[in-house]
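One chain of protein is taken out of this complex; the other chains stay put.
Let's turn to subunit A:
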Amino acid sequence: MISPPKEKGSGFGSKGLHKIQNMLHHRPRASSLGQKDKPEKHGHVHGNGGEIQWCFSQVKGTIEDDITEADIISCVEFNHNGELLATGDKGGRVVIFQRDGKGNPHFHARGEYNVYSTFQSHEPEFDYLKSLEIEEKINKIRWLQRSNPANFLLSTNDKTIKLWKVTERDKRAEGYNLKDDAGIMRDPTSVNTLRIPSFKPMELLVEASPRRIFANAHTYHINSISVNSDQETYLSADDLRINLWHLEVTNQNIVDIKPANMEELTEVITAAEFHPTECNLFVYSSSKGTIRLCDMREQALCDKHAKLFEEPEDPTNRSFFSEIISSISDVKFSHNGRYMVTRDYLSVKVWDLQMDSKPIETFQVHEYLRSKLCSLYENDCIFDKFECAWSGNDRHIMTGSYNNFFRMFDRESKRDVTLEASRENVKPKTVLKPRKVCSGGKRKKEEISVDCLDFNRKILHAAWHPLDNILAVAATNNLYLFSSKE
């Protein structure tokens, strides 16, 4: 079936073009496509067997040589249906984008994201008691599912979590008796008739207001918040403690790993998340590369985990760097709730919740950095905390790397690809060219050598649309949107 030409330059029907591009970009020059499982076996709707062809869609933000620190994006999060995309930055600001509903109906309305609302969520504070500055940087944003018709999100900095309500107003009342249309009070003696105010349409106004402020519950820096599937409670985690909150303000501590003697401290909490459907389960990851699954039904204080997930390691292989690079920077449950993915410095690992002895899959993100650990320790990059994301169907995993590269892993085909968030050579709808890093020896044309990677351009934060193949990638102060070519 040949689709009508979309725009100049594409010409062919989409399926035909996919097949050709597949061969050129993703496969070695093999004689047949049958070396791996035929795509059709997987039963995917799309002609290329579920493999995704990523295209540049949009980029937000400015090109600057000297990036203002406040503009650095510190978190990215889609809401539950992907219609809204929130970003938080180091300056404490939240910007919400909304997916444009319009679009060519022939091509399933792949809408663009445009600004919907923005507000100052957190301000810098000074803790006078401790003489310490509290950064306004937004560490995490999580959406609540209800939208009645307002939208709610939680945003947090190091110390304070706020619940924001985002509402739309598209009508204005006019015809008041006591004030005129400009809002100025009328002279009461001039009012001698009574009229009923009526609602007139007005230009859409989106307003955000803080509804709750959850403060003073964390001695240490908050690294995670996660909303429970019951949509009424959420957890917040800092280095040593996890608190459970009811959205109506009360809170209780559910995990406390602070030792009586701080000299005995050996590991900290790095991330925590509620299970997507089991409202009593949550996990938290540690700086030692372990994940603990906790069940709140067992006891109020979940210091005893239900399951401990840890990959065994040969102690003779340990080096000074082993623990640092095993620290888990992010943990995310799959949408189906059966798996979780963890990100440590060099790899992503998929765990089956039924099996705590080792991960079921391990993908190398940038193994070529292992021989650079000394330098990465010296420039602090070894402590960078990368996030990871699942595709809506749990088949793909995405995570960031350096040089504005990001990595995509296809769990089914076991194939991976490296893409770049860059303004160069991008036109909307053109498929991104895979990138390759060469770790030594002869560098092929188009490959980039490890020593030429820009370690200041790192993709720490990204989000995958919960339903569609749309990626929101934060590259320092720019937000890139990529979508699959369909």
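FYI, a residue touches a chain if its C-beta (ideal position, glycine included) is under 8 Å from a C-beta of that chain, and two chains touch if they have at least 3 such contacts; residues count from 1.
Heads up, the rule we're going with is that contacts and distances are computed from a predicted model.
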Hidden chain of the complex, named as in its UniProt record, picked from "DNA topoisomerase 6 subunit A", "Protein O-mannosyl-transferase 2", "Exosome complex component RRP40" or "AR19A-like protein": "AR19A-like protein"
Selected residue (touches chain absent from view) among A:175, A:210 or A:440: A:440
Candidates A:219, A:250 or A:336 - the one touching the absent chain: A:219
Of A:148, A:189, A:216 or A:317, the residue in touch with the unshown chain: A:317
Where the unshown chain meets subunit A, residue by residue: 56, 58-64, 68, 70-71, 73, 87, 89, 91-93, 95, 114-118, 120, 123-126, 128-133, 136, 219-221, 239-240, 262-263, 265-268, 287, 314, 316-322, 367, 370-380, 383, 423, 426-427, 439-442, 451, 455, 477, 479
